[in-house]
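Structure provided below as structure tokens; questions to follow.
With one protein chain removed, the remaining protein chains of the complex are shown where they sit.
So that you can tell them apart, the chains are marked A and B in the order they are listed, and the count of residues begins at 1 in each.
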Amino acid sequence: MEVKPNETKQISPFFVFFLMPGMQIGVGILGFERIIAKEAGQDAWISVLISGLIINVLLWMCFKLLGRGPQTLDLVAIHKDLFGKWVGNAFNILFILYFIMISIILIRTYLEVIQVWMFPGVNVLMLITIILILVYRFVEGGFRVITGFCIIGLIIGSPLFLLNYFPLKYAHFENLGPLLDHSFLEIMKACKKMTLNYLGFELILIYYPFIKNREKSQKWAHLGALFTMVIYVVSILVSLAYYHQDQLKDVIWATLTLWKIVDLPFIERFEYIGISVWLFMVLPNVCLGVWAASRTAKRVFGFRQKKMMVLILIIILVSCIFLDNRYRIDKFNTISSQIGFYIVYLYLPLLFIWQSIVYKVRGHKS
Amino acid sequence: MKIKLLLITLASFLMTACGVEKQILEDILIAEVVGYDDAGDKKIKGTVVVSVPQPGEEADLGKEVYEADSHDIKAARQQENAKTPYPIVGGRLTVTLYGEELASKGLNDYVDTYRRDPMVGRDLYLAVVHGKAEDVVKMEPKLIKTPGVQVKELIEQNIRTNLPDVDLHRYLYACHGNGIDPVLPLLETTGNQIRVRGIALFKKDRYIGKYIPYEEGFLYKVLSENFKLGSYEIKWKENDFTDINNVESRVHYHISNANQDPKVRIEVKMKASLLEVQGYDLGKAVDLNKIEVRAERVIGKKLNEMVTMFQENHIDPLALGDHAKSKTRNFDQKHWEETYPDIPIEVDLDIEMIQTGIAE
Partner (left out) sequence: MRLFKGKREMDSGSFQVTSKDFQELLKKFKASDDFLTFQFPNDDGYIISYFNSLVSVQQLHEQVLAVMSNQPKKVLKQLKGDIPMEDMKLTADLKDIQRLVLAGSIMIQYKQDDEMCLLIPCVHSVKRQISTPESEYTVVGSKEAFVESLDSNLNLVRNRLPTPELQSKEFRVGSISQTRIAVLYIDGVVNQQNINTVIQRIEDIEYDTIVDISFVSQMITDNRNSMFPQLIDTERPDHLASVLSEGKIGIMLDGSPHALVGPNTIISFFSSFEDYFQIWNLGTSFRLIRLFAVLFSVLSSPLYVAVLTYHYQVIPTDLLPILISSRGVIPFPPILEAIVLEGTIELLREAAVRLPAKVGSTIGIVGGIVIGTAAVEAGFVSNVLLMLVALAALASFTVPIYQISNTIRLIRFPFLIAAQLYGLFGIALCSAFILSHLLKLTSLGSPYLDPLYPLRIHDFKDSLIRLPFSKQKKRPQFLRTENPLRIRKEAEKRNIRNDIDE
């Protein structure tokens, strides 16, 4: 099935720079420091750095996968090309479920933050419904609207990164030493735990056909992924300097707790404002996830994308009903992190290798 | 389709009446200072000051005190609510006071709730009270002539000069860290005022009963952090005093060989100005040097004494253990703790007089 959205519905390659962090920076950044620091201690930032570089390598593999020609323009096409219709579609369905899973995690974790930090008694179901209606409005506008939302979300959310200035006044940079005091295995374990936060770049496999001048977008994609990496590294550096290592193991949402100390003359307790503004960073993620899932479903089953989207939203709503306490959410997070890890670190390289072999064989034949 | 969407949105917005708990500003009592005392038999007594809006045009706030007995903090809050017309909320809590007795039994259980509660900020001040915390808390509403919460302003103002910078975050940092022990301000009531008595020393989360008196607080601050203000009175001999003002003071820790044979050298560089002299003639440069040397000697001795006192009591408020850990690979925590009282710690003080005020 060839994929050719109209030129009027495409975005210019520069915007991929915004789509990358838009999809990757979600809710994980608020609380990832604890998980990583448990494994790697004060060398956690090295794990984050290495993780980010590996992601860039995987991104390069994605572009190679996509660049073989008009029959490999997106994931569905690649699967069909390599595995034929039936097996390919089986993989596609797996990916649909995977995208839905990411969206569920994002929404539920964010709402958990709201439940714990802002409104303890809130009726989560109602909030989820409202957010899902918002998602519907955005996704129904099409890919360009979602990209616009990503960009604007990043612009609105970027002043929050400047808040890292405040903890620096209390920073103990000696916490970062001694350097490399942990074994290679520990650092790698931390890298593995970091995957959930970097997930999102693989969506390029779905929206690649929507980019004008596709070859030019690779540079922007890598820059975007590097930008995400820098943001994560700065976050964890600040957290490591501010908290004592053993303290960090108990603080569930390290970055959020950092916002408590922001001291502006007319506002105290910045975290309430921060969490509300964070909506603009989480929502684009969810919108992209739902869009990717519904688009893949449309390509596989042939139904209209809008109908698929409504179905997916209902699935998300129902799943969130089941995830109603911290324990379950945590477990779901861990499972998704594992699945994400296998898909990204195992499946993608294997796909890449398989495709190279197949093309070499085909090349020899013709 | 669009109208349907709009209706659904509106309906879901409106149906959320069963949703969020409101805390309208004038319908709550904002707790400002709270104090906990040991009430025997594993119970604690909580006393809290809240601000109450007064009717009328001026922005006057009255204050009320409520107290209750219970086993833990949140239950005490609940009991206090039995007496109040509006619920007491702790979002704007500024200071938490602990009675001496309670502090010597260990504070971890009582600080834990502030660690978990998302409503509490990290700039909460903690302090120990010489005697009972409720005395200080009950005195608070009587001191309404100056604005603000008395205790908080008191602590904050003194942090600039004689108290170390300690708030909830630093306390937690020190408590969790393996090589640090926290310190807290020690308050007392004298007559009808609240006074800072000194710096209370802790071993992990227990108050060991010893404290650094207020006048020596400056020395402790010099040892533990870089700061810019404060003054200290040096006693040369009987009836001979000089007051030096600190313009800038920096401290460096040099720890060598932490795992086998630790040696610590604390290097303090102070730039000071002299604002009150009795007896010396500052006209000649020689005299200035003499003052420097003498000050270094006098203050240096006191600093060494303080450090020895820390060692004897097995406490490490200066975070030496933590510094050692960050500089050595495979730091052996146990070994450090065992040899701590015998580690030769040397304080190296260097004072530079840079100003003498506007007169000679």
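Here is the rule we go by: contacts are C-beta pairs under 8 Å (C-beta built on N, C-alpha and C of every residue); 3 or more make two chains touch, one makes a residue touch a chain.
Quick caveat: nothing in here was measured; it's all calculated off a predicted structure.
Engineer: Where the complex has a chain not shown, which of A:W45, A:Y98, A:F138 or A:F227 is the residue touching it?
Structural biologist: Of all options in A:W45, A:Y98, A:F138 or A:F227, contact with the hidden chain holds for A:F138.
Engineer: For the chain left out of this view, which of A:Q71, A:S158 or A:S276 touches it?
Structural biologist: Hidden-chain contact among the options goes to A:S276.
Engineer: Please identify which residue in A:I130, A:L223, A:A241 or A:I343 touches the non-displayed chain.
Structural biologist: Residue touching the absent chain, from the options given: A:I130.
Engineer: What does the interface between subunit A and the hidden chain look like in terms of residue numbers?
Structural biologist: Residues of subunit A in touch with the missing chain: 11-12, 14-15, 114, 118-119, 122, 127, 130-131, 134, 137-138, 141, 144-145, 147-149, 151-152, 155, 265-270, 272-273, 275-277, 279-280, 283.
Engineer: Since one chain isn't shown, list which residues of subunit B touch it in the complete complex.
Structural biologist: Within subunit B, the residues that touch the unshown chain are 2, 9, 13, 16, 19-20, 22-26, 28, 30, 51, 53-56, 58-61, 89, 91-92, 94, 119, 121, 147-149.
FYI, only the chains that are shown with their structure count from here on.
Engineer: Between subunit A and subunit B, what is the separation of their C-alpha centroids in Å?
Structural biologist: Computed value for the inter-centroid distance: 41 Å.
Engineer: Which residues of subunit B touch subunit A once you look at their complex with the stated criterion?
Structural biologist: Interface residues on the subunit B side: 5, 8-9, 12-13, 15-16, 18-21, 91, 115, 118, 121-123, 169-170, 172-174, 176-178, 180, 322-323, 326-330.
Engineer: State the interface residues of subunit A toward subunit B in the complex, per the touch definition above.
Structural biologist: 42, 116-117, 119-123, 126-127, 129-130, 133, 136-137, 170, 174-178, 181, 243-247, 250, 257, 260-261, 263, 268-269
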